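Data block below; observations after.
Yeah, one chain of the complex is gone here, protein chain that is, but the others are all in their spots.
Note that the chains are named A, B and C in the order they appear, and that numbering of residues resets to 1 at the start of each chain.
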Amino acid sequence: MMYQVRDLRLSFPDLTRKPLLGAAPRTPVLKGISFDLPKGAVLGIVGGSGSGKSTLGRAMLRLLEPDSGTIAFDGTDITHQTEDQLRGMRQRFQMIFQDPMSSLNPRRRVGGIIAGPLKLYGFDGLTARVNEALDMVGLPRSFARRFPHELSGGQRQRVGIARAIALRPDFILADEIVSGLDVSSQAQVLNLLGKLVGELGLTLGFISHDLSVIRRLCDRVLVLHHGEVVEQGDTDALFAAPQAAYTRELLASIPLPDPDQPWD
Amino acid sequence: MRDARGDIRRPIGLRLWLSGGWLTLLALGALFTPWIAPKDPLMQDLFLGRMPPFWVQGAEPGYLLGTDSLGRDVLSRILYGTRLALIVALVAGTLTCVIGATLGLIAGYYRGWPDRIISRFVDIWMAFPPVLFAILLIAVLGPGLISIIIAIVVIDWTRFARVIRAEAMTQGAMDYVASAQVAGRTRFGTMLTEILPNVLPTIVALLTLEMGIAVIVEAILSFVNLSISTDSPTWGGMIAEGRTSVHQAWWVLVFPLITLFLTVLSFSQLGEGLKDRFDPVLR
Amino acid sequence: MSGYLIIRNLTVRLRSGPVILRSVSLNVAAGQVHGLVGESGAGKSMIGKAVLGTLPRALQITGGEIWLDGVDLLSLSAAERRRRIGATAALIPQDPLTALNPSKRIGPQITRRLIDILGWTKQAAEARALELLDEVQIPNAARVMRSYPHELSGGMRQRILIASAFAAEPKLIIADEPTTALDVTVQKQILRLIAQMQARHGTALLFVTHDLGVVSKVCDTLSVLYAGKVVEEARMQRFFMRPIHSYSRALLSATPSYEDPLGSLTPVSDTVIEEVEAEVRWHDARAGT
Partner (left out) sequence: MTLLRNILIRLLTTLVTLIGVAVIVFVVIRVVPGNPIAMMLPPGATEADIARLQTQYGFDKSIFEQFVIWLGGVMQGDFGTSISLRQPVAGLVLGRLPATLELSIFALSIAIVIGGTMALLGTRYRDTKTEGAVDISAGMALSIPDFLWGLVLILLFGVLWPVFHISGRISPALNIDFNTNFYFFEALVRLRFDVLADLIGHMFMPALALAIPLAAIIAQLLKQSLKETMHLDYVTLARTKGYGENHVITREALPNAILPTLTLVGVQFTFLIGGTVIIERLFSYEGLGNMAIDAVINRDLPLIQGIVILFALLFTIVNLVVDMLYVVLNPRLRHA
């Protein structure tokens, strides 16, 4: 198992309701989430705004510390590990962010952005590795000398992918990475990701609000609603016979590009 | 829409050239003062008191910008004052910047208790009228160059701390900081390699601004007679003297004032210009 | 007059030169919904902005005609045009969170323009607002009128904006990506509401969106834009059955659909882009730009 998550709970302090003395009351965001993610699987995490899907993703990468429950990564309990303890492992789980503009340091060139994490882990032959990563995501090598703001949205998102795969991680979390893109670059990025998962034997967590996109890419789905798992399972089975009322409502709400689809 | 408006670019070349040019001129003047200055700045000649500048009727040859009430050459005194002003600007400006920016960076990026402590101090500092605080400090420390520099650092570090703290907080919330953490960078490493380069343009702009302010603070302290010593010529001292005799000899006030004005303006414009230049997104 | 909105050869440029809209022509008849589809930068929102006179200042209309309810807007003076638009057209904007003035109560935001611009009495305007809030299924309309925007949810605010758009019985409504900021479940409710209101009031509706799925649910006809040029104009059924232009086909095959998981998801290929780029160049050469 790549990930084993059990009864995961996480809450944020609500500072607007903080009493004069003492701690602010906490608003629960994840309310007891459990799932398994086998190695080599592609897991879609779907939900509306406020469902907790991004929070779950950030907890899986330990950018947030859960209140309770456990997260085991490849058999190691990482729920409450400190940043120092995690440092040796961080190379193994990487992330691609929603907004490539804010996740790429505007003051660095693409080459530096990809090479930065590599340098940190003492990889050698940096130029070769950066070039290889750019090749894999289908960007010209000359892009290494460009700044992020000189690229298009789809190209930026591919730089984000290159940065993540350059480290040869076991697991990648992609957080709404196509929601800001046009359909044409969205299709490119999705196809690229699908190809890389196969070639590199990656395990992928794919967060999205779009079930159509999830269906294309994922073999398992986790449906979140208000911080709880309302349904999970094999993609084909879930789309064929959705069990939870919320999943059914979600499916029925998607406008398919087909004027004949009954939509009521 | 943003992009559509983005092509209206401000001309940044000219103001960099003008401000940089004036400051270079000043720096050269300060370096070679003893060779350039036409007269001894301290030499008094009561028979030559309040001589007007060269283009006015009754000017004394050799005293280009006239003399003050004690017959001292205004041009030479400005030149000697330049040395002091620039030393104060460079040393006090840099020290203030280093101390203030470091504290601001720590408070803004680490948050938590370091932020609470630093912010509390900033609050207390903001409750002092800065000029009064400076005067008070000089009164305590005694006049002198070192005292002035200390006073400037003590009263003005908050300017950097406040601005850089806010800036670091904004940058800290960006995803590229999270991505550095995902890559396994330490918090301290992230601060240096990710946050610092992004706040650097602001730091540079503030630094040159602070240099201008340092010159002003020195002038203000000279004005209330609390600067280096009464002998050494300073712009502020000359202005204070010029202020009292403005109706009889306007030039004693006007020339040091113009010098001070241009210097302060140049420092701040240089900072703004550099900030634009520094920014790859705008370049 | 074949429609309430007739656009003929509308050309819009950046003041610095580049062309944003290239001789766009389209008709929207009363009671009809026309979709404007394209990727970002295709200029689809600019058409709506040109009609409503809200183009960014860096842009200017350099040619063409915009007939609204039998009047060529571009032949009017700026002030007359503004009044004309205010009386006959309305906008349903994209982001319900920024489309209501945060410092004003809901009531006046619906009624003020009826009173100020159209000269209604206060009582009439308020009665009308209440009636419309009921029509868009907002419970407790009287209380909502006294609320501030931040007290209401995103879906509620979008309903209010729809009500406000229909307040003065406009001939034309332009909806600019009205559901992009909403969750799919809310999107469905809002789209159905817009469709219902449009049908009931017989308004002409120009619907700007990037989402072919949404278009297929609400529109009767559509125009596909690329680089400010209409590359295909079609009736809905025909478009989805037999898209003619290769760019339209490419867009359709790049749109994922959960019903067709095994169908290949083809990005818009370079050949298609070159083809449509060549078309744009040919148009520019002919137009002498």
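Heads up, the rule we're going with is that a contact is a pair of C-beta atoms (placed from the backbone, for glycine too) under 8 Å apart; a residue touches a chain by one contact, two chains touch by 3 or more.
Here the structure is a predicted model, which is why all the values come from computation and not from measurement.
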Margin query: Just to verify: which one of B:Leu28, B:Met43 or B:Val140 makes contact with the chain not shown?
Written below: B:Val140
Item checked: Candidates B:Val88, B:Ile239 or B:Leu274 - the one touching the absent chain -> B:Ile239
Next item on the list: Check each of B:Gly29, B:Pro53, B:Gly66 or B:Pro130 against the chain that is not shown and name the one that touches it.
Entry: B:Pro130
Check: What residues on subunit B make contact with the chain left out of this view?
Finding: 1, 5, 8, 10, 120, 123-124, 126-132, 135-137, 139-140, 142, 209, 212-213, 216, 219-220, 223-225, 239, 243, 246-247, 250, 253-254, 257, 260-261, 264-265, 267-269, 272
Margin query: Using the document's contact rule, name the residues of subunit C that touch the chain not shown here.
Written below: 52-54, 57-58, 79, 82-83, 85-87, 89-91, 93-95, 98-104, 109, 113, 116-117, 148, 150-151, 161
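By our rule, only the chains that are shown with their structure count from here on.
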Next item on the list: Point out which chain occupies the most central position, where each centre is the mean of Cα atoms.
Entry: A
Next item on the list: Tell me which of A-B and A-C has more C-beta pairs in contact.
Entry: A-C
Item checked: Between subunit A and subunit B, centroid-to-centroid distance (C-alpha), Å -> 48
Item checked: Separation of subunit A from subunit C, taking each centre as the mean of its C-alpha atoms, in whole Å -> 33
Item checked: Contact footprint of subunit B on subunit A as seen in their complex -> 58, 61, 63, 83, 86-87, 90-91, 93-95, 97-99, 102-108, 116-117, 120-121, 147, 149, 160, 163, 167
Note to self: Looking at the complex, which residues from subunit B come into contact with subunit A?
What the structure shows: 174-176, 178-187, 193-194, 197-198, 280-281
Note to self: Under the definition above, what is the set of subunit C residues touching subunit A in their complex?
What the structure shows: 39-40, 183-185, 187-188, 191, 210-217, 236-237, 240, 250-252, 254-259, 261, 265-268
